[in-house]
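Showing just some of the chains, left in place.
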């Protein structure tokens, strides 16, 4: 079943809040997200800044210990105006280079969904014209965290949240552990495109039309978010420093390979040895995100 | 001019040692490297283990303050036997997962240069058959470090060394700062293929036939190793934790964009904002390696 949901309020944390809609295993939700600063498709601010979340959606079959599968069916900017910071974040450059960073205001982008491009409008610099392809994604989404915590949309953890991974585009399937009855799924913080690491602290921030399909697996699958697309299986670790995020993602991948792909411990280790790939999700948020990947050509389910 | 050089001794550190051959700016060197444990193309141990280096080569025009350009012309395994560790390194998994790592011996690979494949020979595991494409690369190469240091081939720094970055294949051009008269170029530690991060502590270790061309730029170009291939420009940061390696690589890229590609500070920052890419070189060696990349389509020189 497909639900059309128009949000009237938003959350700046993922937590055990009252659901806005109840759906069933396999249902789809068509909805909208506002941009990271709370502005909607008309560029009107409808809620305070900080990755405001649409939701939470209650999935009736989902109970603590289950796994929620989120299929990102469609993520489409619903306005032309996008923005990002214009300077690399202080924590991503050498400490003694911080004073050399420019201190300009926001950079603005013209996002053309039909042409599938974003064009840098300003500020003016020696860079001149820059037109890049769109790759619309969600920066922050996930489920209510464990222990009835309510965790800010600035950060991420086992429940997802602000992972800012640029491969979370339409066509990706994401797995989350369920901690609360109904899972309580949230989404927001759309980016028309994003670089690796989100090193300026933002993608091309924009409001979105989104369609997701929500499924429940009646088993505990994962300790950290997992994902897959046509080519790759992926595990995400969210922590600081990057070393620890990498440890979480790698450990989760070793577990997944043994759990679902018929490998023993030795086989899982041997496969990763020369076939593992990593993506840098973000190196800006309070928790950084590293992604461990294995190409599906090496796997038999 | 092309020099053919057969090594008779090797070094386990990069330092201000007596050169084995003197060449001129633009010359090429055809030589061989032994594997990480000191075994040559006949699988005979000819020197102690630890990434033994062929060289150093003295480039006559190179003086401290210059830049050495190393063109990796050809890197070709010269035997069939390759090996790697069979378990992910303890520092790459969650600390409380260490006890679940398998403790097997070496994994062995049959490397077939004509078929361009490596086949996992053993140990036996549930993984079964695994045949992967070759992507022969050098794990450890660089120049004599600053301050007349001699730095172990286990690690890396501004002078290069054990960066273990799997994109250092034939067709790549690498830039090093020159610290010693003649630069003193070393090379070794060939891998028939390698995963991101070198997370088992080794690629498919093997001896190699190598051809490099060495050029001198009479100017200080870089503070950290830089590289380019047909598609990308790249900067490398070598440090722990990964966060700091990322800071070095990103800062170096901001400098390069402003130095050579006509950008001001604001333009360099705006370009990286949504176009930057990162590769994880290694997360095993004493210094980890992160690579910051920009696609050449965004650059006008």
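Letters are used for the chains, namely A and B, taken in the order the chains are written, and counting of residues starts over at 1 for each.
As a convention for this text, contacts are C-beta pairs under 8 Å (C-beta built on N, C-alpha and C of every residue); 3 or more make two chains touch, one makes a residue touch a chain.
This is a predicted model, so every value here is computed, not measured.
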item: Subunit count for the whole complex, all chains sharing one sequence, 2 displayed; value: 4
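As a working rule, only the chains that are shown with their structure count from here on.
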item: Euclidean distance of C-alpha centroids - chain A vs chain B, Å; value: 33
item: Chain A residues touching chain B - in the complex, by the definition given at the top; value: 84-88, 91-95, 97, 100-102, 104, 107, 118, 120, 123, 125-128, 130, 132, 193-197, 199-200, 203-204, 240-243, 246-248, 250-251, 254, 262-278, 280, 283, 288, 290, 298
